[in-house]
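Of the protein chains in this complex, one is absent; all others appear in place.
Up next, chain A:
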Amino acid sequence: MDSRRSSRAVIDPKVRQVGFFTSAPLPPDRTQSDPPDPIRSPPLADASSPGNSLSPVMIPPPRHPSDSLLRLPHSPSDAFPPPSPTTTTTSLGDFSDDVTAASSPPPAAARVRGRGSSVKQQGAASSFPGGGFEVPPSVKAPSSVPASGLTTVSVVKLPPGISENAGGSVSVEVQSDRALNSKPLKEKTSKAERRAIQEAQRAAKAAAKAEGIKTPAVTALANAKSAKSTKPSPQRNDSAVVVAASEKKGGDRSVEKDRKKDVPHPRMQYDDKSRVQKLKKRSVVKPTEARNRVELFRHLPQYEHGTQLPVLQSKFFQLDTLHPAVYKVGLQYLSGDICGGNARCIAMLQAFQEAIRDYSTPPAKTLSRDLTAKISSYVSFLIDCRPLSVSMGNAIRFLKSQIAKIPISLSESEAKATLHSDIERFINEKIILADRVIVKHAVTKIRDGDVLLTYGSSSAVEMILQHAHELGKQFRVVIVDSRPKHEGKLLLRRLVRKGLSCTYTHINAISYIMHEVTRVFLGASSVLSNGTVYSRVGTACVAMVAYGFHIPVLVCCEAYKFHERVQLDSICSNELGDPDSISKVPGREDINHLDGWDKSENLQLLNLIYDATPSDYVSLIITDYGMIPPTSVPVIVREYGRGQLWIYEECDPLASPGRCSDAVFFVDGLIFYPSQHLVLSFWFPDRPPSGLNNDLLERSDNFVTVAENGNFTNFEL
């Protein structure tokens, strides 16, 4: 076992390298993998995809499905709810040629690509008709992976009708086990490499499984495609050779870079003196240190509250570096006028929209670089006003990646229009539509006679409650609130106005009120990769008590708030609010014990803003991709964080098994619908779907084999 492991460990990066280097001819600004950038503008897509197809050979993208090749304008016919009319289906469209060919004017990049996983067998080539594959081992292997026994077989497949234009490529990389084992052990593996190794092992396992069953199917598939692929094959060979020689090293390095990018940046630690000094020099806001800092939270910014706002307001007309819209939003954050993850994110993006509109590239600078720097300075100003939420961080990452992706050829006004619509679409699809989908999902979980408990004030939960009420469901709401913000009061007022029957209480009474509750709906500021729900402080308490009472806890969170970071407690990363609001109780003048005492050395007032709810307490996370268990969060982050949008569906696949008779269930919880080319929500590992005639298939990193009417097809995810 060990020996196999190590041998694969060696091989795998090479496999990646092969895959990558075939993609090298892509325009350089597109090859990198990006931070999540879920939405692409239609003009950009239109502009770019023909550009890609002009390259002599259509080559599969490097690693991440977020790649530009998949950018196709969307045809309304095969969209589900049309949340993202432009790009949602692009990545799905390439699952079958005819659909995409019919629906999308530019050539569909229908690719079937296996990374040593799809068709892996000894003597693999023999099972494939020779015509189906160019026989590249001789060409490719020596150049790309010298001295390895790896054989790579690439098939270029074209959509019918536009085959001359190099519509797509199918590359099937075949490795032999013997070759794997023969590779000598490499001494050092970096973190990224080790991860790659793991993935490769999974892929290999999947392949081994597939080998027995699916080889004929794959052959058939290959056969079918062979005819189409014969023509461009010589072309491809040529380019491959050229590329192999020139791009190999660079490709390898950039893959490494991609890998490193996966690891989230360490956050700013405020107990690091030198960095804090550096930060202070740059920042516009000059906060004063809080008097009594809480020792435990030295790593977080602890500043005097209430002093910055007037200072900043007076500076309003002196700041030339900042756009007024950004400035205004910053002040609103500071004063607390805008709070709540979605509201803050939308406000920020709209401010950026305005800033971009008024932006003009200074002479002798490129738009993408200068604008990115500008945005960064805005962001650091906003951070000074209030630390960013995860959702805002994700939105900024998206925006920056979109800026970086703007081709140099694009004129400034075009680029600005593109960015404008990008932001617009991010807001629409990732926040507004996502909320709508969440509401649709969540309403199915509300029955007549339910008593729903919610904590604080979450926009998503509020929408759910209102929608359920509009649907005529009979239920009661318990609103639990806490000091010092008392956000629940506002929610209470709004719900009572709408005619919902509400019970209001404070968080200490949670054990009392939990007896009558049947469901707990919670909002979240972020959901982290280990399933931890990062939310308003007190959420963990509510979830804990609900768990103790065996009451389901449903967390409603848009997928753009998911983050790959992990966190175990609420100490390491948090935000501190104004300590003075702890010592004063508004409306209760009799509580004045601490008047004058807060200057004391020994007294610290701690106003935590967030806490981390362990995933054990969460029964279900309702996102725009469906209802998932907390264990599936990393899957969402990995599969969807890369930037593409998948079509999601309103129906609960488990509730209507007939609907998903052709569904394929993967062991990691993904459900795939070949007939509709959909990847749907997730099934629960502890509650496998029954009455379905599909086997659970194992899935490699980005490649699946799917049974379809007795035929097996390989699809890239």
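Rule of thumb we're sticking to: a residue touches a chain if its C-beta (ideal position, glycine included) is under 8 Å from a C-beta of that chain, and two chains touch if they have at least 3 such contacts; residues count from 1.
By definition in this document, contacts and distances are computed from a predicted model.
Student: When one chain of this assembly is omitted, its UniProt record names it as which of these: "Coatomer subunit zeta", "Centromere protein H", "Dolichyl-phosphate-mannose--protein mannosyltransferase" or "Translation initiation factor eif-2b subunit beta"?
Tutor: Matching "Coatomer subunit zeta", "Centromere protein H", "Dolichyl-phosphate-mannose--protein mannosyltransferase" or "Translation initiation factor eif-2b subunit beta" to the record, the invisible chain is "Translation initiation factor eif-2b subunit beta".
Student: Tell me which residue among A:325, A:491 or A:510 touches the hidden chain in the full complex.
Tutor: Result: among the candidates, A:510 touches the missing chain.
Student: Among A:462, A:558 or A:611, choose the residue that contacts the chain missing from this document, as touch is defined above.
Tutor: Residue touching the chain left out of view: A:611.
Student: If you put the missing chain back, which residues of chain A would it touch?
Tutor: 294, 296, 481-484, 489, 492-493, 496-497, 499-513, 515, 537-538, 540-541, 544-545, 548, 569-571, 574, 582-583, 585, 587-588, 591, 593-594, 597, 600, 602-608, 611-612
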